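Before I ask anything, let me first share the structure, which is written out below as structure tokens.
Only a part of the assembly is drawn; its chains keep their places, and the rest are absent.
Each chain gets a letter, A, B, C and D, in the order it is written, and its residues are counted from 1.
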């Protein structure tokens, strides 16, 4: 199995609902350093998993929908705790939709899966892994 | 599949038995930067894999049993080479016991597995992965 | 010259005023991974720059005043852009006040200076350096 | 499942064929920081996955065949795009051949698989994973 990963980041504000979150129930924020990993069984005709330039560009586009925003005001996350793990899923699902729409190129339709990791600090991160 | 990882560290002394270990047969030591990853299929009602505060607290408690000690004197490791891979298993198993005891909360009983990685330097690390 | 550095982090929300900031004029947030460096010419009687445990504890206390908050609502930063560089200065000055108050121990009065670095992402950071 | 990883690096020149590569069609170069991960179900008699010294030595030997070279001139890669993912496979396959030849020791014959990750920058990397 092969994989390629590209890294980018976003800086958002949000708050959590639920006593388990303690002080994180207050409005605060985070930088998420985001790693998007694309997997496939065999390389394509160019000897790549995916065009890394387009992968980086599409990851940037997905993060651009969230970057420099207060996620508490984003209708996509109404009544949802935008935890690191939930945002990892949101980014992975949006990338998957772009793969299916052909935004990463025709060859990218051969991808087997995506894993997205969001690093919220030097001591904590979360991942979501899905098939394509 | 979702996962959440928390990072902490411990600083221990130990020595190894066996010619394969060369100079590491002498009493020496290591800082292990420890990453504990918790996995589950679906997020809980709070939209998390595990309460990250309790995860960090329990990892700290497990490492506290080993930290600032000479593992050659620890009865738990009598007649055992406390290699990086063996310590990764020890930390994972102790975390698993705490999950089963309810120390990470009731929702943590839905966890699927744990992976523990011990980084012994910038050029070497070991992992142990197990189900829960 | 000797130095000792301890690392911690904080997660805050804020917004900037000024066209130069572009989309960062919207309410957003950041994780700041914070490195506090303490400098002195000669080591103290214990052979340290500063008691590293107290240094970490005091850095945690300073960050605790800011962590999990919307800095736009903090009177300390009224009419101030809480840029990474400005926050580096705020953290350094608050640490300096604690050194002068004796919170890092009597020996810490021999410190020569403090540098605080705030890493806002994997591609950008800012520092402020001052004497004590 | 246990794993052990060792890290080394190589510095090579190469160029790519195919419009998808844009400016990387020109002769350029890369530092690849290479992580070789060895997996096995149970530890050997010494409580290790593999003799880490021999693993590092063999990884160094494999990288030494490629290091400080222009891969466009290497017959092993004639008519092949030496992408990061393709080189990850080449390194993994060469390590596998050395495991099978006994170069990592007799106990290494119990290894289950190898994963090789090549980091080409702070924002992009590729991996190849195979059984043994």
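The rule is simple: a contact is a pair of C-beta atoms (placed from the backbone, for glycine too) under 8 Å apart; a residue touches a chain by one contact, two chains touch by 3 or more.
Just so it is clear, the structure is predicted and the values come from calculations on it, not from any experiment.
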Total copies in the full complex, given that 4 are placed here: 6
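Here, only the chains that are shown with their structure count from here on.
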Can you report the angle of the rotation that maps chain A onto chain D, using C-alpha atoms only, to the nearest 5 degrees? 120
Do chain A and chain B face each other with the same patch, meaning over half of the contact numbers show up on both, or with different patches? different
How many angstrom lie between the centres of chain B and chain D, each centre taken as the mean Cα position? 27
When the centre of a chain is set as the mean of its C-alpha atoms, what distance in Å lies between chain B and chain C? 31
Contacts with 2+ other chains: residues of chain A: 7, 122-123
Listed in rising order, the residues of chain B that touch chain D in the complex are 18, 20-22, 80-86, 88-89, 122-129
Write out the stretch or stretches of chain A touching chain D in their complex. 1-8, 43, 46-49, 51-53, 56, 105
Residue numbers on chain C that touch chain A, as the complex places them: 7, 9, 11-14, 23-24, 26-33, 67-70, 120-123
